[in-house]
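Every protein chain of the complex appears in place save one, which is left out.
So, subunit A:
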Amino acid sequence: MFSNSQFEPNSAFSGGGFMSSQPTQPYESSSSSSSSTTKGIVPVTVKQINESSHSGGEKSGIVINGVEITNVSLVGLVCDKDVSKVTEVKFTLDDGTGRIDCKRWVNESFDAREMESVQDGTYVRLNGHLKTFQGNQQLLVFSVRPIVDFNEVTFHYIECIHFYSKNSESQLGQQVGDATQSHTLNANQATTLNPVMPSQNSDGNGRKNLDDMILDYLKQPACTARQQGIHLDEIAQQLKVPKNKLEGVIQSLEGDGLIYSTIDEYHFKHVEL
């Protein structure tokens, strides 16, 4: 009866894209599964949404490069704004790569005020949820903000490229994205980028490398053939990494179900599917 409905405004904020503790961490850096679901907000172009919806066929969300995505961020021009219904505002977003239908439910004054500042011909940043409706992709928008610094437009497209190439990199296991990454890192002097990109790289790449190194070593036929598994000391020796560094990573790999201990708690083998 006396529920927490009064504190519901938080849902407007939590839906606003800050679903993880870091505000701009839209994608996971885990490369251990070939198809992962991302719970963050992914920057995409409308063209990417169109291309993947044909191959998907899911109720909500699309798949880009093996990653399932439902929440997206877009930047583009508002067109055909339609306020004929009181509780919902419909419009089309044109980002230069295509157009997508958008819908915003207007239940509170916060929403209504936000939508008033958005007119036809305004550049906006949208965050929303992808849904397939009658065969078409539609965006249920939960946050709209007019753009004031147009470097954000450049930034958005570069972020789309970055996300895409980062995922192709983890898919193919090649350094495809690195050339582009260093390109964009050098070329970008926009202040909005600096907080995001460097921390992304050092955190993501640091952890990813050690996990992968261990898995790669254990996946080798010489290792998988050994029934008793590989001793932790040997892994440390082969990878030239101190044992204490390995221990934490081994535990998390075990927890993820990627490796298992064999004759005792120091021998490990890779889980073969």
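Following the convention adopted for this analysis, contacts are C-beta pairs under 8 Å (C-beta built on N, C-alpha and C of every residue); 3 or more make two chains touch, one makes a residue touch a chain; residues count from 1.
Just so we're on the same page, contacts and distances are computed from a predicted model.
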Protein name as given in UniProt for the chain not displayed, "Bromodomain associated domain-containing protein", "BHLH domain-containing protein", "Trafficking protein particle complex subunit" or "Replication protein A 14 kDa subunit B":
"Replication protein A 14 kDa subunit B"
Taking the entire complex into account, which one of A:Lys47, A:Lys90, A:Lys103 or A:Arg145 touches the absent chain?
A:Lys47
Candidates A:Gly66, A:Gly96 or A:Gly248 - the one touching the absent chain
A:Gly96
Residues in subunit A touching the chain absent from view:
45-48, 50-51, 77, 96-101, 121, 123, 136-137, 148-151, 153-155, 157-158, 160-161, 164-165, 180, 183-184, 187-190
